[in-house]
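For this depiction, one protein chain was excluded, whereas all remaining protein chains were kept in their positions.
This part shows chain A:
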């Protein structure tokens, strides 16, 4: 069906055939106007002598035009509503902007914490927090592992939101046979509760530890979630861990053997991190 190639020698025939084979893969680009000028010229020169390729270009154009006429399938109203509901639910549970929620629960938690220490109510509690902040070792910011703005990291906003929920409500009562050993043990720390939550869209184990007058929560999360953010990866590569803070809360992230650990504490109350004491994950 093709026109006779305008060549006579065997070499020229082979060259024409090679070009013909190669141009087969460019015909969609030519039909769609996506080829650059140089290749367009090559294809047009070939089409002038090849009826099979001319027909192919015509068929490609017609097919494309016909397919574009087909209307898109419709989303059923029932599914559209279900989709919207699912998204609203995911948005409500999975991510809350940091800094927009006051830390209202902390005062209540401190009031519950140790009745003998709470003389005169919340004022003393606040004073104790301030005193604790002065007594703990100075956590001078190490710029190499600091992430200045952390609210773009979903796992960080998730653990901050979960921490605020925890201190704003009664902590779950641990069952008798529950293993309450936190991934990072502290000599003076007392584990108050353990629960499962969601961090970065995956299950995570939370351990609430009372250390002095501070409630500190350790979140053991999946390795995949831990290393998802490039800022985290860079900070961990530089310094072995990362630190960031919101207005009243501080977060440190430490990679573990096959998981990650996020520790949330009131700002200035993060204890020293002894990685050698961490339990294997």
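Miscellaneous remarks
Everything below uses one rule, namely that a contact is a pair of C-beta atoms (placed from the backbone, for glycine too) under 8 Å apart; a residue touches a chain by one contact, two chains touch by 3 or more; residues count from 1.
Note that in this section contacts and distances are computed from a predicted model.
With the options "Methylmalonyl-CoA mutase C-terminal domain/subunit", "Iron complex transport system permease protein", "Protein involved in polysaccharide export with SLBB domain" or "Sigma-24" in hand, the undepicted chain maps to the protein name "Sigma-24" (source: UniProt). Screening A:14, A:55, A:165 or A:238 against the full complex identifies A:55 as the residue touching the chain left out.
Shown as candidates are A:41, A:91 or A:181; the residue that touches the absent chain is A:91. Only one of A:35, A:147 or A:270 touches the absent chain when the whole complex is considered: A:35.
Seen across the whole complex, the unshown chain contacts chain A at 1-2, 21, 24-29, 32, 34-36, 39, 50, 52-53, 55-56, 58-60, 62-64, 66-75, 79-80, 82-84, 86-87, 90-91, 94-95, 97, 149, 151-154, 157, 200-201, 228-230.
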